[in-house]
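Only a single protein chain was left out; the remaining protein chains are all shown in position.
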Amino acid sequence: MDEKIIFAGFGGQGIMSMGLIMSYAGMMDGKNVSWLPSYGPEMRGGTANCHVTISDEPVGSPIINEATVVVAMNRPSLEKYEKYIVPGGKLFINTSLIEKKAERKDIEIYEIAANDIANELGNLKIANMVILGALVRATNITKFESVLKALVEVLGPSKEHLVSINEKALKKGSELIENLNDKQKSHLE
Amino acid sequence: MDEKIIFAGFGGQGIMSMGLIMSYAGMMDGKNVSWLPSYGPEMRGGTANCHVTISDEPVGSPIINEATVVVAMNRPSLEKYEKYIVPGGKLFINTSLIEKKAERKDIEIYEIAANDIANELGNLKIANMVILGALVRATNITKFESVLKALVEVLGPSKEHLVSINEKALKKGSELIENLNDKQKSHLE
Amino acid sequence: MAVVFQKTKGLTDTPFHYCPGCTHGIVHRLVAEVMEELGVLDKAIGVAPVGCAVFAYEYFNCDMQEAAHGRAPAVATGIKRVHPDKIVFTYQGDGDLAAIGTAETVHAAARGENITVIFINNAIYGMTGGQMAPTSLIGQETLTTPYGRKPENNGYPIKMCEMLSTLEGASYIERVSVYDVKHVLNAKKAIKNAFTAQINKKGFSMIEVLSSCPTNWGMSPNEALKWIKDKMEPYYPLGVYKNTLEEVKQNG
Amino acid sequence: MAVVFQKTKGLTDTPFHYCPGCTHGIVHRLVAEVMEELGVLDKAIGVAPVGCAVFAYEYFNCDMQEAAHGRAPAVATGIKRVHPDKIVFTYQGDGDLAAIGTAETVHAAARGENITVIFINNAIYGMTGGQMAPTSLIGQETLTTPYGRKPENNGYPIKMCEMLSTLEGASYIERVSVYDVKHVLNAKKAIKNAFTAQINKKGFSMIEVLSSCPTNWGMSPNEALKWIKDKMEPYYPLGVYKNTLEEVKQNG
Amino acid sequence: MKQVIFNENLCKSCELCVEACPKHIIEMDKDKLNIKGYHPAMIREENMEKCISCGFCAIMCPDTVITVIK
Amino acid sequence: MKQVIFNENLCKSCELCVEACPKHIIEMDKDKLNIKGYHPAMIREENMEKCISCGFCAIMCPDTVITVIK
Amino acid sequence: MAKVLMKGNEALAEAAIQAGCRHYFGYPITPQNEVTAYMAKRMPEVGGVFLQAESEVSAINMVYGAGGAGARVLITSSSPGISLMQEGISYIAGAEVPCVIANIMRGGPGLGGIQPSQSDYFQATKGGGHGDYKLIVLAPSTIQEMAELVQQAFHIADKYRNPVMILGDGMLGQMMEPVDFDILKKEENKIEEKPWATTGMGTRSKRNIINSLELDPQVLEKHNIEIFKKYQKAAKEEVRYEMTDCEEAEIILVAYGTIARVAKNAIELAKRENIKVGLIRPISLWPFPEEPFKKTRDHVKAYLTIEMSMGQMVEDVKLAVNGQKEVHFYGRVGGMVPEPMAILEEIKKIRGKK
Partner (left out) sequence: MAKVLMKGNEALAEAAIQAGCRHYFGYPITPQNEVTAYMAKRMPEVGGVFLQAESEVSAINMVYGAGGAGARVLITSSSPGISLMQEGISYIAGAEVPCVIANIMRGGPGLGGIQPSQSDYFQATKGGGHGDYKLIVLAPSTIQEMAELVQQAFHIADKYRNPVMILGDGMLGQMMEPVDFDILKKEENKIEEKPWATTGMGTRSKRNIINSLELDPQVLEKHNIEIFKKYQKAAKEEVRYEMTDCEEAEIILVAYGTIARVAKNAIELAKRENIKVGLIRPISLWPFPEEPFKKTRDHVKAYLTIEMSMGQMVEDVKLAVNGQKEVHFYGRVGGMVPEPMAILEEIKKIRGKK
């Protein structure tokens, strides 16, 4: 396995946490992992992103120039990172905030109205977990249980009370993928 | 001509001026000259010295490792610089302050009680000019008139009133050499 | 139809990069308005700091130089000595002016350097993400005082106006705030006095502005204004600390 | 037979390198006597400056560290934070403490760093041959103010005691002189108070000593003492500027 | 004619103007997102007449969003 | 026995002790040069008795040349 | 403690604490702020001292004081802040005080940017301060190695009584990877007696003096020579490097820190096209490893140095290769990071040449 995932969106959308949880999960699976954030003023108000590598081999460069998976939580992210995906790679789009369609024809595309679903679940802040749940299910990069364990780790004792709602969102995302019918998968040609 | 002169003594004995006047005189004669002082705290209370080169050729290193002339105004200077003199070179000793005798046998030695003579002339501060007058006369490195002109230059307008007393001292030193009898020259073997 | 308020020509059209509700924006505008009103924009040269206001050179509508962290008063000195008849000002944060730049600030004041310093005291290092500033309050939690600022370890907040007004070279020193309309208007008057002092060649002038950093204080912008009033002002009393200027006295 | 006066054990046997009549020597002795009398020599760590007192580490009979020019308070801070129960002091000139080291001085005071600073104000840069110091008087001729110090170009002399006493972290601040026996004795008392403040963990203490530099002032040693009294003292009033200490109040 | 003009795309939704307005007529436009992604400040048509043109909103606005005309 | 002892070779001839002595009994020994090249301070035998052991000379001496014994 | 996922900056801080460092002085600057924040939290927990100084100038002089007083002491900053420390660093080296300095480099010159860079190599290895002195400079490439080298750095600093520099870039400071602190060598945490330190004389009969002043040129020269004897020893004992696929390589890449990782990716790319490429990764930048070049310069066609700079380490590579083979350079600056494909292109260009 050599998965290279880019998570991207606004600051405040929980981009870094998505990456962190994936990294922890990968580590718990016994993989080599690395997590590289964007940092500094570029994050203030602007876009935030992080690069996560999960691999059987020691991780080379933590910078991802060719991603196996991209998660685009807002429009600028989609515009910037769609082209990073390797042929056959996967793209997750938060359609709640992105009207634009993906252009690539050689990748698998998952469209998820994450904010809307999160809203339904009662907390806008867990839109990221909806997508993450979907990602895990669709890619099988890590085990779902690992993600749940990683979630607890990342939230830490001070935010323990948020575990259950986040879990719910992860599961919801996962279900979305399970229920996918072929029509929805048609983007992949 | 390639004369390398070291002037050395206490701070306050006018060591730097002796060197400066020689340098100016050399320059007026159309020679290449350089003047290199010791500097910094080593001068405070301690010894002061300067290296003067007067040469037909462009001056190489301003540092003198082999002197053609040494002027020792106090005992530490004699002890330090006697060995710098090239065979056949000249050593001027201020016997007013130095009881010790020179050890070298292969150089010309001039013993001058400069402070005493200066005292007789009415100003202790011109002991340096007594020796300088002697030096010029004994070495012929520069013309006596050049030294007089250089003196005016070095004293500058603010100290013009001191010119005549300094001149007197220079002349006195010069006369000493003229009056030297052979017995006194016997150090040179 | 009368224009009650419109944007000053002292600012360029570049939108501020500051966080929502950050009072850096208000103070920028005041400085720009004052320069426009005094008619000195064409002869003003500003010095931007390293701090959240680092891009000040994009905003003030005049020649600008970007200084190294803390060195704005030295840079301004260099400029002023070349152009003694131009209007030279710095715009600096509390880390910039009161920590790393302490010597430059004190000596520009001691020299009576004829420049104007706008000093944004927001009790925090904004740009680097919320570390303790020399002006952070006792007990204040910051990235580098996670258990609250303690005098035993971190010492006491510095009062720059009080300290600098002991120096003879300082001509006009005032501390103001911008937490409500009244104080904003008063801050503008103070800034005008400071520039006027410079125009009249009176020497060093400085206006300290108690300012907010909603982002690193972890508050809403309006809460942050209240925090200035409730927490900062009691420790940092507002007022004129030095005024050696006849003309300016009338003005203020 | 009673010994009225003999050399303190606080000094080594190395003869001072100072110029004849330079009061650095007197102040060295006072500091050494105070340390001996307080019984702290075995736990004292001193910091020497860059300035004429650069060789202070040869003279004080205790562990010493030689600092970079102006940074003695920072060095002392580093030492004190490692050995909070040892007695740490700096000995600095006016160029060192009030020019290049301004930030270090101000912030050691603001932090209330529990150290003692001995500040030799001789209104000149002695070691480098007589340039203007931040404390040189208006009109004073120095190597770098050959036409006399002028406020327009060189600003005003800094009064460190006045400035630092605005800081909360400062526990004991006094300005003294050593131009006659009475003042020498008083200076010693002040120095003792400062060390006592440190022993009692009260925070930053500093004694400013109006001192002479006969060599660079171009005066005889006795003339130089008179110059302190006639010229320096009027501008730099002697006295206690800050005293937060019960015990010390009784002492002083 | 009395006018308070918001340069919408500069607004960062900080609500300082809201607090500053003595007439409490400024609110955030929850239905709109500007190019920066903020809900900009606005005054409802019907409230405009309550405006006393005091300029307080503009004075407190850190992003020079507001122009006030009387 | 009353004594004012000068550690001669440390003396720099600054004359601060001379000025400090209320009894004006200290002078420079013009006949002597110490190892540093200075005329050291001294009190003539005949003047010693005038000494009041006040220690002022020692207090003002920058080079700890002087020991005063009563 | 098992493996934990940590930022490079945090691992740096934690490794220091585990190595017995109880004194940290610093001043905030991006991209190393996590060290400061971590220390502010952790030091009080372990009874240590965290002090935010008023400036980098002040901080480095506090380090000089604390190191002279016998403490294991750490200071961290990024490029402009490190420049401000140059006088202090020269003093610390001159006075033979041990300490560890980390530079998490960002783009320059001047204020520059805050993205990763390697353009302070010269400053670190040649001596940014005045006078003849050297820092021992270690450049980790992973977070695990960061932890290990930081720990070793304290040991080396004490061993030579000399400052040791950790040279990383913003990327290394900001990224997270698993770290295992258990595998660190415990013996390097042991702090030996420092009989030379300023601790107050106590019952000691000799005063301890920490100093770099020597006005007598002969004595100062001797002091310089003594210091350089230590450096000669270090040049023998502290050389560290890694060689990958060099035996049969046609072209050998030379890169340090995170860029060595990018280089490894480029090697993989090259493999796919049947180009044999190796890598020399200097871990100690000073002393610079010469052996790997001596070992390879006979059979290799050329070297290609890759840096996030306009070309700095490449000079040391040239000195090590000593004209025996061509030495090429490829660099990106200002926060731009060389990409594996671009490196491959460079490799092909070099192969194409005659």
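We call the chains A, B, C, D, E, F and G, going by the order they appear; numbering starts again at 1 in every chain.
The rule is simple: a contact is a pair of C-beta atoms (placed from the backbone, for glycine too) under 8 Å apart; a residue touches a chain by one contact, two chains touch by 3 or more.
For clarity, every value in this text was computed on a predicted model and none was experimentally measured.
For the options G:V4, G:A95 or G:L138, the residue in contact with the chain missing from this view is G:A95. When the missing chain is restored to the complex, the residue among C:P15, C:G78 or C:P151 that touches it is C:G78.
From the options D:G10, D:P134, D:G169 or D:P214, the residue with contact to the unseen chain in the full assembly is D:P134. The chain not shown here touches chain D at positions 50, 54, 66, 68-70, 95, 99-100, 102, 125, 128-129, 131-132, 134, 143-147, 153-154. One chain is missing from the display, and on chain G it is touched by residues 57, 79-80, 82-84, 86-87, 90-95, 105, 107-115, 117, 119-120, 122-123, 126-133, 211-225, 227-228, 309-310, 312, 315, 318-319, 321-324, 332-336. Think of the hidden chain as still there; on chain C it touches residues 12, 41-45, 47-48, 54-55, 57, 61-68, 71, 74-83, 86-87, 103-104, 106-107.
One rule holds for everything that comes next: only the chains that are shown with their structure count from here on.
Each chain gets a centre from the mean of its Cα atoms; for chain E and chain F, those two points are 85 Å apart. Chain G has its Cα centroid 53 Å from the Cα centroid of chain E. Shared interface positions of chain B, defined as residues touching 2 or more other chains, are 41, 45. For chain D, the set of residues touching two or more other chains reads 19, 103, 106-107.
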